[in-house]
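I have a structure here, written as structure tokens, and I will follow up with some questions on it.
Missing here: one protein chain of the complex. Every other protein chain is in place.
Labels for the chains are A, B and C, by order of writing; each one numbers its residues from 1.
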Amino acid sequence: MDILISIPFLVFFPMLASFFIMSPLFTNNEISIRRFSKSIFGFIFLYTIFLLVMFDTANPFISKISFFGLDWIQALGVQFSFKIDGIGMILVLLTSFIFFISAISSKMNIRKNHKFYYSMLLLLMSAILGIFTASDMFVFFMFWELELIPAYFLIGGDFSLETNTEAKKSAIKFVLFTFLGSMVMLLGILLLHYYSYMTSQTLTANFSEIFTERIPVIIKLIISACFIIGFGVKLPIIPLHTWLPDAHTNAPTPISMVLAGIMLKTGAYGIFRFNYQIMNDVFQIFAPVLAIFALVNIIYTAFVAYAQTDIKRIVAYSSISNMGLILLGLCAFNQIGLNASVFHMTAHGLVTAGLFMICGIVYLRCKTRDINTLGGIASNMPRLFGLATLIVLASIGVPAFAPFISEVLTVISAMFSNLGIVLKVSAIVALPLLIISSCYMLKFLHCGFMGEKQEAFAKINDITTHEFIVLASVVAGLLLFGIFPSALLGMIG
Amino acid sequence: MEELISENLYLIILLPLWIFLILMLGRFFAVYINKTLTHALTLLSSAMGVIATLGLYKFFTPDKIYEYSYPFLKINDFVVPFGIHIDRMSLMFTSVLFFVSLLIQLFSISYMKDKKKQYRFFALLNLFNFSIAGLFLSPNLFQTYVFWELAGVVSYLLIGFDYDQFKKSVAAKKVFIINRIGDTAFLAGITMSSYFLYEYAPVKSLASLSFFDINTSSVLIGAYTSRPLFLIICWLFLTAAIVKSAQLPFYTWLQDAMEAKLPVSALLHSSTLVALGIYLTLRLLPFYTLAPIVLKSATVIGILTAFVCSLSACSQTDMKKTLAYSTSAQFGLMFFAIGVLNIKAAIALFCAHALIKPMLFITIPNENEKWNYTNFVLFLIGGLSLSGVLFLGMLSKEIFVYSLGTTGKTLVTILSFLTAFYITRIALVATDKNGLEKGNVNIIEILSISGFLILNIGIYVYLRKIGVYKIAEPFWAAITAWISVYILYTKQGFYKIPFIYPLCHEGFYLDKLYMTVVVGTYNKIAKLSDLFETKIFSNYKPALLFSKCGVKTVCWIEENVMNRAVSAIVSFSRQVSTISKQLQTKNVQWYNLYGFMIITAIISCLVLAYIAFLAYIEGVG
Amino acid sequence: MTEITLYHYLFVGLFVFVLGFAGSIVCKNIIKVLICIEFMLTGVNINFATFAKYCGGSSADGFVMILFYTAIGAIELAVALYIFYFMHCKKQSDNIEKYGEL
Partner (left out) sequence: MINDFFNILLPQGCLTIFILLQLLIGMFASPKFHKYARFISLIGISLSILLLSTVQTEPQYFAFKNSIMSDSYTQLFHFVILLCGFFITLLTKKLTNTFKQSSYTFNALLLTAILGALSIVSANDFLTLFISIELMAFPTYFLIASAKGYHSKEAAFKYLITSAVSTGVFLFGVSYLYGITSSLNFTEIYEVLSEGEPTLIYSFASVMIVFGLISKLSIYPFANWVIDVYKGTETSVLAFLSTIPKLAMFGILCRLLVFPLSLGLELPFIIAIISLITAIWANTYAIREKDAKVILACSTSANMSYVLLVSALVSVYNLSTVIFYLLCYVVMNIAVFAFLNITEYEDIGFNVANFKGLFHKNHSLGLAYTISVIGLAGFPITSGFVAKIYLFSAIVNSGLVFIPFLLALLILMVVALFYYLKLILPMFEKATVDTKVLKALYSQKFVLIITTAITVLIGAYPEKIIELCRFVAYNI
């Protein structure tokens, strides 16, 4: 049983597969590359479902790799250890799911360099799974850094038939921003590690063993600030967000799905692990401030999204707005807030993957993403339109879909927060999001699909089976968690 | 029997949902579904609803409550149950709902005869039934909110049914967004009231807020009702209600909802969407009674809406618009009734309206078509009833006026007069425009109309038997109005009073005001945010320009702190890079010169520091 | 006449060293630059000799150092001239500013 439930296998299997695809041993035939990697993604998805079945909230999976009986870096007390608890389990499941559907949807969007693309996609998956399962700060940081390399190549790479010069620029922007954040984070990790050692005399970097009680408050404040900046770039918190719209807009569709669906969540996850769990006493000081930032995220970007004319940019900005909601849930610092936050990570992951998929499908057929020239394609593509309506409705928080639950829970959790009046007020101030988000998302739906038929788009076809499967599975997931939220909430401790 | 039905009522409620799923999924996966089957299934679900609810009604005395639930959300001690709460009020609302939708679905069969996408239409009608019924039977505010939102969404889908017509889809969007304001207020109300009850009453169920708790706790929180928070909560719930019931500042969405198909309009206006506001207000009366000022304001809003909308209705030339304004006006009257705590009257008014309004909608002619005599007569009967001359309409007004003082009586009388006036007027205008004809009448239409009529008369007769009310002023006012319209009417139409007529005709310019002020401001904010985004966050040159304008400190923060930490580093390092490049002179002597300079500088610093140190030592010594 | 102390020698050593250093930076003629580098060596030599004499005690480390240093300095000059010869073939100039192609 121990061999079957092995987190290192989960994390490193995609990495090995990635190297295998990259190696000269593997064929150059694009169809076999695609099928092989798709089956790998499918296998990992099934494997995570298997893990889920085996999962017991009381006994999280823990495993540790030791090399010849030694730890990874003993000088720093770093162990190559992994742990999946409830939240990790949910995010791992989400990760494998989103990667699976993005691999399926890659068929339509990726036309060149298949070998490189799929191996990078697998590597990215491996890194993200590593982030969600690492239980040691330095291992976490390793995967955090590792993620940048494939992400860069996937955003800026040369995978479609037409060349996109903007993509390279935005990829560099993405890497520089995130790297800056991770450098600041590294400072925080090193300080935390050192002071934890100094005050408790145990050399460890394990999340559960880090001992912060005796660290002076001023140091803890500095460390927390470092973490918040580091994760704030990924999340993104407002002044650090400018990489996001560019990267998401210029990346190929499957990559946008992964970026918005999973990668942003790593930032929220980091804040949860480091600030919420380890530095919890200082987090209570930061939470009201962060809540204000979250509000700015929620309201300001919602307005910005409304002003966009590129459908992909609308979705990108809506992601920032929703990430603000996730942050607000964390800031509430109570059980409901945590649940709401994790729930919203899942819900928003699905929604945004679906929305980017829709944008990609529209762009592939209409060759434009401008909202003013689009329109009237609904009657040509009734199946896409139906699914798009469902996903858009889900994204604005309509009942029976998952985001509704998390939005309501977030507001309630902020109301019941013990951290002062700021959070109670922010619960109410965040509410107009319901109105604003419906404004821009309905604009997306109406200008993109509805309206009179246009000559230019008279001949486009409805979605293929591949695309249908992707979107339908997203909708199914949203409905599943929207109608049976306890399925997810039960796992969050 | 009673137990059996009560326990399984949820199955009846879920029936429309199943039928919706069968129809949609069946169609989606390209299974052929017979039209007749579609109609039959739809009618079946509604009929089942009518039978079940009416059957239960007689078992439930006013005090009896039946409730069961299961936990929908569970986070530690925070539990939100979902379930069914049956009492007299919910049964009354549900039975009216099912009855009205049964008849309207019947009418839709004839209306949709040659139209495309019937399966979708009927499926949505089913979903609509489900969401409204679920709301009427929900045991707590949270579930109410869930179905409240769902109802909004389904109405959006129904109004925007013909999505390839731009005007209709835009109207649907507008309706949805205005309704969203109410939803937001509702959610805010739920959040704050759950917090309030958690803090001040021994209700520890956090956000679930069951109606049972509200009833019981309203006694306990009496001491805290003077707190502004409580008033705010009541105001928020009231806002939610008046948005849904199309009351004063928000009634404009009802005009847009007229873009919907006729059966949908009939359904929206009678017992479904707009009725939710009344239902919510009635449910939350224990709260409102603790805050008299809120009740007063409900009264004022109701009266104002009734007057404004009646006046607007008096100046319309489009039948559907008149009916839309009339709905708002009638619901204003109901709010008036609730405001003065005359619950019976409010419910009577609601029932009367729910039974009459669909009849009016069904009988109006299509655009640019002649009016059929039968329909015309039926329309007039409906109009008479609405304005308080016939049947249930008359009785409801009597019940209302019975408890009112003179001021109230006068107001109601004037309103009755206006109602009768605009109904008659619009009938005259319409006949004058296209004329009347003797056409064939559709059997199904007659069937559904007669259904409405029979129930109208039936309830009237039943109540008349047990009631003690007598014919009141509104009756006479309405009669007067009917006569005066005929007198005022000439071959040239009605005289249009300057200033007032256009004002009323445009609905007091409220819609235009919103479109210019609210939407304009919204767009401006969005544009401004976007400008901020592109100019400040993505490009810092305008920020420099900004600094020249004098706000240097703000700009400094923009540039150095907020504005792209990375790009600052990049640009800074580029500047340093220029210096670095200039250092590289390609002449080795220069390189040694830098070395010389650095060594000299550091050595001299060292010496100076040493001297300072010595001086310090001496000073201390 | 004042007695010549350790510090006088040291001062001369420092002076010659700085002179050499400055010269190697300022001179344009390559040969002069090389000579200036030798000046630096000389400055160091003076220091070593002084220290060996005044505080060296019995060990002759300082003088040994001078010996090695002088020899190595000479080799260095030879290598420099050898490389300079190849460069000179192309540029035909002894101005150091001409040799800045890279």
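The criterion applied here is as follows: a contact is a pair of C-beta atoms (placed from the backbone, for glycine too) under 8 Å apart; a residue touches a chain by one contact, two chains touch by 3 or more.
It should be emphasised that the depicted structure is a prediction, and the values quoted were computed from it without experimental measurement.
Counted over the whole complex, the shown chains touched by the missing one are A, B, C.
Checked against the hidden chain, the listed residues A:5, A:52, A:190 or A:225 yield one contact partner: A:190.
Annotation for chain B: contacts to the undisplayed chain at residues 566, 569-570, 573-574, 576-577, 579-581, 583-584, 586, 588-592, 594-599, 602-603, 606-607, 609-610. Seen across the whole complex, the unshown chain contacts chain C at 10, 13, 17, 20-21, 24, 33, 37, 40-41, 43-44, 47-48, 50-52, 54-57, 59, 61-62, 64-65, 68-69, 72, 75-76, 79-80, 83-84, 86-87, 90, 99-102.
Mapped onto chain A, contacts with the missing chain fall at residues 22-24, 67, 70-76, 116, 138, 141-143, 145-146, 148-149, 152-153, 156-158, 163, 168, 172, 175-176, 179-180, 183-184, 186-187, 190-191, 193-194.
One rule holds in what follows: only the chains that are shown with their structure count from here on.
If each chain is reduced to the centroid of its CA atoms, chain B and chain C end up 93 Å from each other. Distance from the chain A centre to the chain B centre is 34 Å, each centre being the mean of its Cα atoms.
Chain A and chain C have Cα centroids lying 65 Å from one another.
Chain B contributes residues 585-589, 592-593, 596 to its touches with chain C in the complex. For chain A in complex with chain B, the residues that touch the partner chain are 173, 176-177, 180, 239-242, 300-301, 303-304, 306-308, 335-336, 339, 376, 378-379, 383, 385-386, 389, 393, 397-400, 404-405, 408-409, 411-412, 415-416, 424, 427-428, 431-432, 434-435, 438-439, 442, 446, 449-453, 485-486, 489-490, 492. The residues of chain C lying in touch with chain B in their complex are 21-22, 24-26, 33, 96-97, 100-102.
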